[in-house]
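The structure appears right after this line, and notes come after that.
Up next is chain A:
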Amino acid sequence: MITQRRTLLATGAALLATPRVVRAQAETFRIGALNPVTGAGSPYGSGMQRAILAAVEAINAAGGANGRRIEVFSEDTQTSPQAAVLAAKKLIEVNRVRAILGTWSSGVSLAVIPLTNDADILLMHTSGAPALSTPPANAKNLGYRFQATNDRFGRAFAEIAVREGFRRPATMAFNNASGIGNTEGFRRAWAAKGNRNGEHVVYEPNQPSYRAELLRVMNTRPDVIVMGSFLPDTTIILREWFQMGVPMKWIIPGWAANPQLVQALGPAVTEGIISVDSVSNEGSPAFAAYDAAYRRATNRPGLDNVYAAMTWDMAHTLALAIEQAKSFETAAINAAIRQVANPPGEAVPGFAEGKAAIAAGRKVNYEGASSVLDFDEFGDVTPDFGVFFIERGQINRRYVVKI
Partner candidate 1 sequence: MSLLIRDVSRSFGGFRALDRVSLEMPADGLLGVIGPNGAGKSTLFSVVSGFIPADAGTVSLDGRTLDRLGPAARARLGLVRTFQVPREFHHLTVRENLMAAAPGQSGENLLGLFFRPGRVAAEEALTAAAAQDVMDFLRLAPVAGLPAGRLSGGQKKLLELGRALMAKPRLILLDEPFAGVNAVLVQEIAARITELNARGIGFLIIEHDLQALSRLVPRLAVMDRGRVLAAGAPAEVLADARVREAYLGGVVA
Partner candidate 2 sequence: MLGQLFVAGVVHGLVIGLAALAVTLVFGIARFPNAAAGDTMTLGAYAGFAAHGATGSLAVAGGASVLAAAAASLAGYLLVFRPLARRPVAALLVAAIGVAFLIRAGLGLAFGHQQRVYQVPLAWPIEVMGLRISPMDLTLAGVALAALAVAFLVLYATPIGRQMRAVADDPDLARVSGIRPFRVMVALWLLAGAAAGIAGMMLGIKTVVSPEMGWESLLPAFAAAILGGIGSPVGAVAAGLVLGIAQEVSTPVVGFTYKIALAFAVLLAVLLVRPRGLFGRVEAVR
């Protein structure tokens, strides 16, 4: 009796919450786009949301997943766990979404994943915190990480530092989970290679000047500074550094050392910066499709927002898994994700191609826009890392590092 009333209530509310246009149509597969549109993640959040919408548009244009159109309900996490929890509850309880895509900061993902676990639905996120790989957070193996863990990034940085012949690296980290995760991952890996670590500075966001921080790290005369940073603070720090007139090499994560940074600071300042990112397959057809869609949606190049490429891949992976599973049940979809994303199989760049291949009975391997997108037993991607050098305002890939 109680259950019945609950269903009734929920249906009523869902109807209320559903646009009239959609109500008249056939049943859809509902997903939530839960992104950091405002707050600290705001430089990326709206792009992530638009990439999901664009990907779903492409998927629906190709006939939908397993015959159903995908319907997106978008929400803002405000990069705040409290707002994210309420938004996730609303997506799950009112909109009755079957997967949540695109939580960004580790704090938000850690707060949301108990809810998705409890509702028995998938969570696809771009957070770096290692805790998200294992129980209790990922107790049901329903969480998928589309971003390399901070620790892996750090290890990649260390490989690159060795390969470039640096001997005395210093580190600077934005004071949040991701920034510190990157630099500490680096320091651990660097020490494990039998090297000594230099000065380590953790700085606060939104400072008008980072002179003191820069002087501190430079005091030890490092030959490279490894950053765990984001775009705004990197912009300020590099500008300040340049005006100090001390030559320096930099290794910076790709989400900070990106075309926007070059545009903001110009070629002179950014010359020689080493930018590291999980191989985001610019050459790949998936990236080209994403790039075109992202440009249409935002008028910006796709490289601007690595997280948008990840959310693009989330929608594609999910849709392909539904197609593969021939089911809308979470367990079946979950079982199909590694089948469609990991090798072996025919490399496919998009949903339409994958759908055709599955229909033809072939095993597919989706090669994403953000990485080749293969998941390990924890649901983490294990991408290779592209090493880019900024030269005369161009960001050129020199080589790839495998961890």
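Please note the rule applied: a residue touches a chain if its C-beta (ideal position, glycine included) is under 8 Å from a C-beta of that chain, and two chains touch if they have at least 3 such contacts; residues count from 1.
The candidate set was assembled so that all candidates are chains of the complex that A comes from, given by their letters.
The shown structure was predicted, so the numbers you read here are calculated from the model rather than taken from an experiment.
Asker: Name the candidate, out of 1 or 2, that touches chain A somewhere in the complex.
Answerer: 2
Asker: Any idea which chain A residues touch candidate 2 in the complex?
Answerer: Touching candidate 2 from chain A are residues 37-38, 42-43, 45-46, 175, 201-204, 206-209, 211-213, 215-216, 219, 231-232, 235-236, 239, 242-245, 260, 263-266, 268-269.
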